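Just dropping this structure here.
For this view, one protein chain was removed and the others were kept in their places.
Now for chain A:
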């Protein structure tokens, strides 16, 4: 009798186990489909970038190249046509980097100072000041683009990388200030007070206490700003032209250049090249990248 019951129990246990296995299988199956969906564009681009034009024309987008070639990558780098100049992305890489580095560093530094000043000292009107800054991070740039163009014209910076650096710094301030403010709020006020009792002033407290504590936030902000400015299109396309355009504008010009047959293979290589710096940052510092995203989106 008891053996029968035991048998029954075992049966139901094993069928539960089976159900669980099926469930796990379904779970991994669905996840695999998602993984394929998200990887597909990158894979398809990679495949296309390794084919010659003949193969691009005659094979499916998923078909691996029978005689892979790096020529499209070489063309994308130094000879593909961007508008009327057939110079590749090389030069644009260079100018974009020259523009991005100062823009990122300056806006991060200003944000750090602002965030520190706004959280550690309760000066009159600091709440109002923060609201004024915060709104700046939500302005749709379409609503300011013409005044910006006019103003950098007056400053003699029209169509120059300096103008673009200035614009990225100014419109980066709201974000960087917000990041550092939200970070510095969690730095204990007692630390500041103790330093003040010891006679440390505004700058010394910042450089000797607050800044060393905020290295992770500095990394997050630099990554966020780097990604944002490297990937910018609107400011680049509105305020620069010719060889001064940043990389995303150059890429778009290259892809929409319409003389003869479209060199899809070169275009795909160029797109991957243009995306490479931010992808590398993402894979090297994913944790900080995600934190930056969250800080930029969740907190305001």
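As a working rule, a residue touches a chain if its C-beta (ideal position, glycine included) is under 8 Å from a C-beta of that chain, and two chains touch if they have at least 3 such contacts; residues count from 1.
Throughout what follows, contacts and distances are computed from a predicted model.
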item	value
Name under which UniProt lists the unshown chain, selected from "Nitrogenase molybdenum-iron protein, alpha and beta chains", "Hydrogenase maturation factor HypA", "Sugar ABC transporter permease" or "Response regulator"	"Sugar ABC transporter permease"
Selected from A:81, A:170 or A:187 as touching the chain missing from the view	A:170
Chain A, residues in touch with the chain not shown (by the definition above)	27-28, 30-31, 34-35, 37-42, 44-45, 48, 56-57, 60-62, 110, 113-114, 116-118, 120-126, 129, 131-136, 138-140, 142-148, 150-151, 170-171, 173-174, 177, 196-197, 199, 201-203, 227, 230-231, 233-234, 237-238, 248, 251-252, 255-256, 264, 267-268, 271-272, 274-275, 278-279, 281-283, 286, 289-290, 293-294, 297-300
